[in-house]
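For this depiction, one protein chain was excluded, whereas all remaining protein chains were kept in their positions.
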Amino acid sequence: MELSAPVAVCCALAALSALGVVLLRRPVHVALGLLGHSLSMAALYLTLSAQLMAVAQTLIYSGAIVVLFLIVVTLLPEGGQEKLSFGGIFLAVMAGAAVLAVLGGALAGFFAPGSTAALPVLAGEGPSVKEVGKPLFSTLVVPFELTAPLLLAAIVTAIALWRRQEKPRAGGLD
Amino acid sequence: MNGMPDLSALSWVHRAEILLVVGALVLLAFAPRLDRSRLAPMLIGLVTAGGAIACGLQTTGAERMGLVVGSVAVVFGLLLLSSAELFDRHQTPEAAALLLIGGIGGVVLVTGQSLLELALGTEMISLVGAALVALGQGQRPLEAGFKYFVLTAVTFATLLFGMGLIFVATGSLAVPALGAVAEGVRPLATVGVALFAIGLAFKLAVFPVHFGALDAYTAGPSSFVGSIMVLSKLGAAAALVKLASGAGEALQFPLMIVGLVTIVFAVLASFAQDDLRRLMAYSAVAHAGFLALGVGSGVAGGTAVAFYVVGYGAAALLAFACLAGTGTGPLPLSSLRPGGSLQLGPARAAGLIVALLSLAGVPPLPGFWTKLAVLKACFGAWGTLATTTAALGGVLGIIYYLRPLPDLLAQAKETKGQGTVDAVVAVGAAVAVVVVLSFLPNLAWDLAR
Amino acid sequence: MTNEILVVVAAAFVFACGAMGVVYRKNPVAVLMSVELMINAAILLLILGSRIHGNAEGQAAGLLVLVLGAAEAVVGLALALAVFRSRSRVDVDEPKEIAG
Partner (left out) sequence: MTTMLSQVLPWAWLFPLPFLVLSALGIPRKAGALSFVGPLAIFVAALGFLLGDRATQKVVFDGWIPFLPDPAFRLTADGLAAVMLAVVGGVATCVFVYAIAYMKDDERAHRFFAFLDLFVATMSLLVVAGNLTVLLAGWTGVGIASFLLISFWWTKTLPDGTTPLQAGFLALGANAVGDAALLVACVLLPRGGGALDTLAQSAPRAPGGVLTVGLCLVIAAAAKSAQGPLWFWLPSAMAGPTPVSALIHAATMVAAGVYLLVRTAPLLEASPEVLTVITVVGLSTALLGGMASLWQTNFKRGIAYSTASQLGWMFVAVGVGAPFAAFFHLVTHASFKAMMFLSAGTVIHAAHHEEDIRKVGGLAGTLKGAHAFFLIGLLALIGTPFVTSGGISKEAILAAAHHHTSQPWVFWALLAGVFVTGAYGGRLYFGIFHGKKGEASAHAHGDHLAAFDLPLLPLAAGALGLGYLEGGTGLLHGLLGNTVKPGLAVHVVPDGMGWLAFGIAVAGVLFGRFLAGLPQKGLPVPGGEGGSSVVAEVRILPEGLAALHGGRVGRYLFLTMLGAAVVAGLSLRPPSGELPRRVGRAPAKASASADKADKADRNQRGKGGASSGERRPGGRPGVPAGLQDALRNRLRQNNNGQPRPGGAAPAPAPAPPPSAPAATP
């Protein structure tokens, strides 16, 4: 698929908002950056004809997770204002550069002149929403079901940790 | 698996998983009633885990090994439930339920075939591990649980990104056979496999990604640390074996290097430790190095790794069963730091000595046989230099394993708080397993094949 | 340069951004948000793969990964709250009782 404007714009938006998440100082701004990132991702999914995922991204990520982050930001003392150090930033740049270097090494084949390497391209549209549902109940049914105990564990953990903040209940075990 | 699965055709693995979920649900549903009883949560959990072991005995190969070893690890955690150092002693039903879910995670990692299943298993163990550590009493477990979780979240994201790269390259969620991937996108798949392996390596606790596990094993409640540790090592090692068998040398070489670095690092760094708990945590890292080395040693390494997990698991469960109920603070050794006061009593001290000797690889304890098996596999794959390094690191480790010995031998005859009956059962059972595996290591070898 | 490659590059960039964020952020919530960036990059790759291989599994897996990200955020935030509510400074480097 040749480069198309909507995809390029969405990619640029996603990248910029990701930068925002990294670079902005105030936690509230960071959360807004994440919101923007999530929305631009959803748009990108639409351009990749993944409508279901676009909706899910908007609802779950933008609607639930980012809001959750915002709530916690307000719960933390001082609003979670952070004092960044130059050492930390230097290390971060090094880590980011190392990761980018390796990923660049993996992608180098696509850009090397004369290289025949390319991602395979499928003509036509991607899988429809109906098709997406199928693997959830066939090939991926085990992982799908496994999310249930996973979420259970997450809920139990969150509740049990919340109880930590209350005073321990009186009365011992026998 | 075409269309809706037929319930009667469920495999034993899935039956065991469902059983474990049901057990967890029962525990949680009746938690308000169960939390005053010492025995009930444990018994419900034990019945469930016992059922999972029974299911495991119906199967063969890796499934059998995963179900049996994973469930046994859960059983030990359950047996030590009443001596667990929980922040809120009424949370035993929750802890038991989390243990059972952790068991599912371990089983999924061993038996799962697609990358997505492996990812889910990893995440399940991460959540359970962080939760069980963070529920311990005092600030230390909370700090350790938080660090463990942040680090695991990052490595898990790395794992997911690796899965994404593999999927882009191959269009399939199956464990990729790199040799069969189209040449143009093979680097993409290779890096994907490596990043996926990083997420699993965190569970294994090898060198650059060991920090979280090190803290969690140091400060977590000892009752649960043994189970979490064995479950994560079992699952991660099995998953890595699957990944490496498809990836070939592209993954085996880095794993070999990482394994050697981990062994040397853990052995050297542990010389500076004077806290028994920290020593045990470093020991877990050193053994992860051997596991990584085994995984990096090809097909022969796969069997050796499974064997290693069995032998290591027995000794680790014994060690932490002996430490159960000693709080979550440091346990300084008086021979190394003045003012240390280790109060274990002679029986648990003796059990701990057996465990330490096995972990150190002293013949004829199982730790020795498993180490030999991995070294043999490593020699077959990588030759003399790697084997010599690993062997040297392995045997030098004996120095730090014997460091607590003077303190343990000095345990007075009469100490109060010898532990509850269930804890005694746990220690006894673990000692029995270690002793049997010492003289009949071929039993573990058969289980591992 | 095709659309596919551009998306892969964008995902790699977002992932690297997340990696940088987790290293230097001090606020636990900001660290977790950086992790979410990394997970988003993974989802993007799954969807891209689904598109170019015509395999719906990718999107289904993306959906499950979304759920994983949510679960992780919940537990992470719960832990962060438990650790930092009683502290005066919100700094992930601050609790360092366990060291050495």
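Letters are used for the chains, namely A, B and C, taken in the order the chains are written, and counting of residues starts over at 1 for each.
One rule holds for everything that comes next: a contact is a pair of C-beta atoms (placed from the backbone, for glycine too) under 8 Å apart; a residue touches a chain by one contact, two chains touch by 3 or more.
Source: prediction; values computed, not measured.
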Which chains here touch the chain that is missing from view?
-> A, B, C
Option touching the unshown chain, where B:F207, B:F224 or B:F290 are the choices | B:F207
Contact residue for the chain not shown (choose from B:L78, B:V225 or B:A247) | B:A247
Per the definition of touch given earlier, which of B:G129, B:G302 or B:P330 contacts the omitted chain?
-> B:G302
Taking the full complex into account, what residues of chain A touch the chain not shown?
-> 88, 91-92, 94-95, 98-99, 101-102, 105-106, 116-117, 120, 135, 138-139
Chain C residues touching the chain left out here are 19, 22-26, 31, 53-55, 57, 92-93, 95-100
Provide the residue numbers of chain B that touch the chain removed from this figure.
-> 1-2, 61-63, 113-114, 147, 150-151, 154-155, 158, 170-175, 177-184, 187, 190-191, 193-195, 197-198, 201-202, 207-209, 211-212, 214-215, 241-242, 244-254, 257-258, 265, 268-273, 297-304, 307, 335, 357, 362-364, 368-369, 371-373, 375-385, 387-388, 391-392, 394-396, 398-399, 402-403, 405-406, 409, 441-442, 445, 449
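We adopt the following convention: only the chains that are shown with their structure count from here on.
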Name the graph shape formed by the protein chains and their touching pairs; answer line, ring, star, complete or other.
-> complete
Most distant chain from chain B by Cα centroid = A
Centroid spacing, where centroids are CA-atom means, of chain A and chain B in whole angstrom = 29
The positions of chain C in contact with two or more other chains are 8, 15, 18-19, 28, 32, 43-44, 48, 50, 52-55, 57, 61, 64, 68, 71-72, 75, 79-80, 82
Going by residue number, chain B touches two or more other chains at 116, 120, 123, 127, 130-131, 134, 142, 165, 168, 171, 173, 188
Across the complex, what residues on chain A touch chain B?
-> 102-103, 105-110, 115-120, 137-143, 146-150, 152-154, 156-157, 159-161, 163-164, 168-169, 171-174
Give every residue of chain A touching chain C within the complex, in rising order.
-> 1-4, 7-8, 11, 14-15, 18-19, 21-22, 27, 30-31, 34, 37-38, 41, 44-45, 48-50, 52-53, 56-57, 60-61, 64-65, 68-69, 72-73, 75-78, 80-85, 88-89, 91-93, 95-96, 99-100, 103-104, 107, 110, 118-122, 126-127, 131-136, 139-140, 143-144, 147, 150-151, 153-155, 157-158, 161-162, 164-165
Can you list the residues on chain C that touch chain A in the complex?
-> 1-10, 12-21, 23-30, 32-34, 36-37, 40, 43-44, 47-48, 50-57, 59-64, 66-75, 77-82, 84-85, 87-91
